[in-house]
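The complex is shown incomplete by one protein chain, all other protein chains being positioned as in the whole.
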Amino acid sequence: MTQAPAPGAPTRVLERSDLIVLVGGAVAVVLAGLSHYLTWGDIAPFLLSGVAVTALASLVGRSVEQLGDRFGPGATGVLQSALGNLPELFISLFALKAGLVGVVQAALIGSMLANLLLVLGIAFVVGGLKHGSQAIDSQRARSIAVLLIVAVVAMVFPSLATWIHAPAASHEKALSDIAAVVLIVLFALSLPASLRRGSNLNGAMSHQAEPPRWPVTLAVGVLAVAGLAAAFVSDWFVDALQPAMDSWGISDAFAGLVIVAIAGNAIENVVGVQLAARNQSDYAFSLIINSPLQIALVLAPALVILSQVFGFAALTLVFSPMLVVAVFLAVLIGVVITVDGESNWLEGASLIGVYGVIAASFWWG
Amino acid sequence: MTQAPAPGAPTRVLERSDLIVLVGGAVAVVLAGLSHYLTWGDIAPFLLSGVAVTALASLVGRSVEQLGDRFGPGATGVLQSALGNLPELFISLFALKAGLVGVVQAALIGSMLANLLLVLGIAFVVGGLKHGSQAIDSQRARSIAVLLIVAVVAMVFPSLATWIHAPAASHEKALSDIAAVVLIVLFALSLPASLRRGSNLNGAMSHQAEPPRWPVTLAVGVLAVAGLAAAFVSDWFVDALQPAMDSWGISDAFAGLVIVAIAGNAIENVVGVQLAARNQSDYAFSLIINSPLQIALVLAPALVILSQVFGFAALTLVFSPMLVVAVFLAVLIGVVITVDGESNWLEGASLIGVYGVIAASFWWG
Partner (left out) sequence: MTQAPAPGAPTRVLERSDLIVLVGGAVAVVLAGLSHYLTWGDIAPFLLSGVAVTALASLVGRSVEQLGDRFGPGATGVLQSALGNLPELFISLFALKAGLVGVVQAALIGSMLANLLLVLGIAFVVGGLKHGSQAIDSQRARSIAVLLIVAVVAMVFPSLATWIHAPAASHEKALSDIAAVVLIVLFALSLPASLRRGSNLNGAMSHQAEPPRWPVTLAVGVLAVAGLAAAFVSDWFVDALQPAMDSWGISDAFAGLVIVAIAGNAIENVVGVQLAARNQSDYAFSLIINSPLQIALVLAPALVILSQVFGFAALTLVFSPMLVVAVFLAVLIGVVITVDGESNWLEGASLIGVYGVIAASFWWG
């Protein structure tokens, strides 16, 4: 997101973009806090804490980038994967603490749908209008697509079993835990390869950027403070969600599926679209479809286990039928597009259209 | 469908094939009209108006071909797409006027199934037996396959939402309208590219043929008369459908899915198979799978909107579960075959076999 300095130009510790993100983040957190504690109506706390979460996500990403390059691109990638999901993890945990299981389930699936349909669609339209048809033919993209469909089948199978296999219906928690453990083991198995080869997408992205400018202490400090702030702000965001939705007359399902999902991934999504605009379509594509893979492999199963460990409202992998059908169809479309080997703006527009039809179906909660 | 004249041979305004189609069409329309107004039993009006519809579809196609080349291949393609669906559009509108919503829904899906399974299967068998394995590897074919699966998901999502998401069940008309608008917008977005590049399949086909022989006035006249006649004959066909089905003991679902669907596409289907027989497999394949794409992008959504505008029985995109499952599986098979990159007669035979199993399931209406 930053303009790389011209070769030979002197690099400063804090560039202008760093200052904007740092100061903007601090201001957003302070405003969100004020709106929360002084209860500025129904809408302001929601919007301000939403902006603050996004700003903190950006700060976490930036400090990991500055920190991580010292450990090589592989470790950075893994760190970024783990920490990049931090704001979503916090929001989901506070939502589970508040008993909003339905919202969390909708947000997890909604986040996958938004990436596979809306963000991918926008990236295709932007890239296609600027550069014509763009090729997507790396083995990496195809490998992500294979893991994605396999992981999503494992993630939704407890739902299927619960609905259509009567004897399994009374064991949804056990089935859910088994699937969660399988997914986390798969994630753990994928780590050594990521560490060794630096093949992780986020790692590869930071690798493209300039060498680290921040001293280690600054990077660690920003990371710690931003992480801590993210925990607070997530709590305020979840608190503000229900009143805002009520005042707008928006159903829980739509709030989780569309609003929380898009807010929680704003930064990643912008980066993906920017890459497509720069004609790095293959790269943009891999980044965008890697995000739903991370949700299926880590975020969802981690929440299943953490919600039980912390004694919150238990999240299971037994989603509502519409969520399962929607995510299955979105993954299938994602796989077909990966295999197609080329993207154009009309395909992008059709993805956005399908996203619109699916989102509309959830409007009536 | 016509034998191209030997190079240098003098071309006449009306070739023998033109005369056959013109005279044949006129005779078929007259006979259909007689059987309708004189009520020649239950079967004759149905068969005669079915033949007349097919003959008129062929006449419309031929006059557009003769007319359109003056505007360049792009415009011809768009014209042909629009007018090629005219007979199906008329039949469906008269059926909706008669309240036969179920027959129209079955015919729309049945037309897609017939193309994706039966016609494709016959084309593979004919092409494979004559020429061995045939390659299908154009980017165009893969692009159609991507748009097809995305469009079909948008088309059937209102059905899925209505069945499995209780709050959506009472909004089937609204959901249906949203999906119809999305699909028509996608179709409109695809038009400029078709106009500019002449990449439309029908346009490309007419482009292969000889230069136009008919004077503009003849082409416009034939088009106007054939279009008008198609409106009348469609009305007679719909009138005759129910008595014929009753006398044969055929259920509504089977009549729509198999009989109306095959009758409505007879011409296109023959062309597709002929192309495969001439070893133009890639071309045949694109033509055959473009037809279901047109149904999903234009015909079905246009009928949804027109049925409301005209105040006929309202068509929605909420199909019966079997229709949705059948069309989804057929599209999935179509996509897998596109990606496979090669066709042979055994694959063709297996497509015909699946079509048989699906059609048999609808026998008991």
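Some observations on this one:
As written, the chains take the letters A and B, and residue 1 is the first residue of each chain.
In this text, a residue touches a chain if its C-beta (ideal position, glycine included) is under 8 Å from a C-beta of that chain, and two chains touch if they have at least 3 such contacts.
Here the structure is a predicted model, which means the values were calculated and not measured.
Residue in contact with the omitted chain (choice from A:47, A:98 or A:168): A:168. Touching the missing chain, out of B:44, B:238, B:315 or B:351, is residue B:351. Only one residue in the set B:27, B:188 or B:336 touches the chain that does not appear here, and it is B:336. Where chain A meets the chain that is not shown, the touching residues are 139, 142-143, 145-147, 149-151, 153-154, 157-158, 160-161, 164-165, 167-168, 170-171, 175, 178-179, 182-183, 185-186, 189-190, 193, 332, 335, 339. In the full complex, chain B makes contact with the omitted chain through residues 133, 251, 253, 320-322, 325, 329, 332-333, 336-337, 339-342, 344, 346-347, 349-351, 353-354, 356-358, 360-362, 364-365.
Here, only the chains that are shown with their structure count from here on.
Between the CA-based centres of chain A and chain B the separation comes to 42 Å, rounded to the whole angstrom.
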